[in-house]
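Here the structure is laid out as structure tokens; the discussion comes afterwards.
Omission of a single protein chain aside, the complex is shown with its protein chains in their original locations.
The block that comes next holds subunit A.
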């Protein structure tokens, strides 16, 4: 009742009206899904999560426990167990990102042992079945400078730490694995022959030492009580005339200590002597593993051949023969630079070999294979490091395209249009009949990738740090296509949708603009996002570095938006060249990250080519220089919904809706206030500053968002030791500057907007920020914050509003509270923790209420959000039957009562 009294004007008439409408409200409430969070049975209905571990560093099969697993330790400082049958993560531990979490050693015995960190080291034991921590002890080494060369080894329940001092000696210390107690002091083995080319394999420390031409191959068992020293001239094994000699490489997986000399010969250490394997390496880059295949030892090799594709060969060391069962040569399989991570082979009596081979590629994909190269499962670990992502619309179905093309054709007489109409209706009728006969199934399977009615089904194009590009179905999370680009340095990569799939005869077109791995010059890849094939310009390697890139706002005759690149030497390139004449009124800005200098360029077509003129330049950090921490500009999908907002006194406060606004957040060192954060809002076209503010004793986070006239950025307040979020809103005031409908121009205005500012405390650590985008921006705007706790929370803009602190009784504004509430039900990913949230990407759906969200990090999480609730969608479990029955019953009741009433009247009249 209290709610009613607030929403309704307290007059009698209004209340009567309300009661009159009450039954409509009952219907209305039943239609709208009023819940804030989801129900238990809706888990996984609109969202999915994929867990990744990162590029594999060490791995070992867990053969002890009953459920077969692979224990992996990764470059992302993750320790995980993967199911051997499915490849799914059984358990996972995510360590610190910094060097404190670096995994130095993984040993799988009865328990899993890891050594992590870098002085101090942590030695931990884990239960391999459950992943529970069993023991832990720390280890701090005395001389800290040389610890980088530390080598670790587990032998006979002892942890061996070896620290070589090159050219002098080796320091070997043994610890009890469980307790960390030290058996005696550190033993010093004199090794004047050691150098930085030495390797540790098994218990042997092997070096090539000596003068050129007469090198010796030396091996020392570092764990033996009595010194066991093997020394042989290197010329016994390789021809020193033909090679430089002395390059040692350890075997990737081996049951016996062994190494590769000069990428050619494999030498094993057996019973205190070197034994050379009878077969050389087939390819210099081949990865080699020596396994215990029942009674004999088998050497496996794998490499990628340019022509023959993936190659796997096996060679029995004891019988000097090839093992053909394991051999594989598959030109269709594409594993760049394959590398053995773990190999296990068993031989049951005289039956065939049963092998499990874990192969890692340069594209971070990990494959588990059988003998013969059959892949059991593949994990795309590149997805643990997504750099950027973009949602791409799917094309319309063939029938819809036919209808659209029918209306597209403007020319032709009335009769031809009529015949087209008849023809298309005939085909529609045919389709309908076919559908009724149930023959549409095979058509569906081939044409599954078509746009749905609400445009909720899209393709996510993901670019990963490894240079692998993925196309992913957003509803299922299934990878539709993948493409490995070894030359792409994905550090600063931009992804543009240059043509959506809305123009039927033309395919969708996305372009990746990045740097080339080796040269740092521009590298451009053009793809069809639906199929993953190269289209149009294919791949272009520029011979110059790119300063800035942009899409042309006007499409050419093929509906393709041209790509405009500004080079290092301020020349402009346009792709395709035919669109050069379309460049008009294009402005770009270039910010120098290290100095805070921002420059603006005006691009113009002068009849022959496009030239860039430097038009403005500012130094946002002052003369002293500053670091640009974050830049936020408007999303290309963003629209402005209303020119102003109504105030309590029924006047309108007009927004300053300049589409060219850019927010720069800078970190500046300051002599008096240690460090200050400067936030500057400027017009990207004219270079005019519109608002600026400064925070003292604060450090900026690389998180800033901008939508419409609102800005938000995060910084760490060093004074209060907390995270704060500052917001800015720009307003024109109570009067409109321009006539309604007049086009805004950055150059034709000398007025400064009013800047409203506010700051709030965020009681959590944030690592990612984004704003929701909807089709027409009619729905509320929410800020999505990825937190260090693994949650992604939805923060309505009403909480962040810069005008919130104002007094004056504006009922539309919440009263000011310094701390932002983090409600548990505002967490998008409920209990599905996302480890290391890196980015949040949003895209509009066809439904106005809904925005699609992809969260990247170590895990991928996709969901959809409805900031103003799903006002345009029936709720999930809407009871169609009930409402139909009720409606039918009502109609029947109406007519029957009408009939009875008329009969009654007739009877009354006869009385």
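A few points about this structure:
The rule is simple: contacts are C-beta pairs under 8 Å (C-beta built on N, C-alpha and C of every residue); 3 or more make two chains touch, one makes a residue touch a chain; residues count from 1.
We take it that contacts and distances are computed from a predicted model.
Choosing from "ER membrane protein complex subunit 10", "N(6)-L-threonylcarbamoyladenine synthase", "GINS subunit domain-containing protein" or "L antigen family member 3", the protein name stored in UniProt for the chain missing from the display reads "ER membrane protein complex subunit 10". Here one chain is not drawn; of A:538, A:734, A:817 or A:894, the residue touching it is A:817.
Touch with the chain omitted from the figure is made, among A:124, A:655 or A:695, by A:695. Screening A:90, A:277 or A:726 against the full complex identifies A:726 as the residue touching the chain left out. The residue from A:194, A:311, A:660 or A:686 that touches the chain not shown here is A:686. Touch with the chain omitted from the figure is made, among A:240, A:759 or A:778, by A:759. Hidden from this view is one chain, which touches subunit A at 1, 4-5, 10, 12, 15-16, 19, 599, 602, 613-624, 670, 672, 678-680, 682, 686-689, 692-696, 717, 724, 726, 745, 747-752, 757-761, 805, 816-819.
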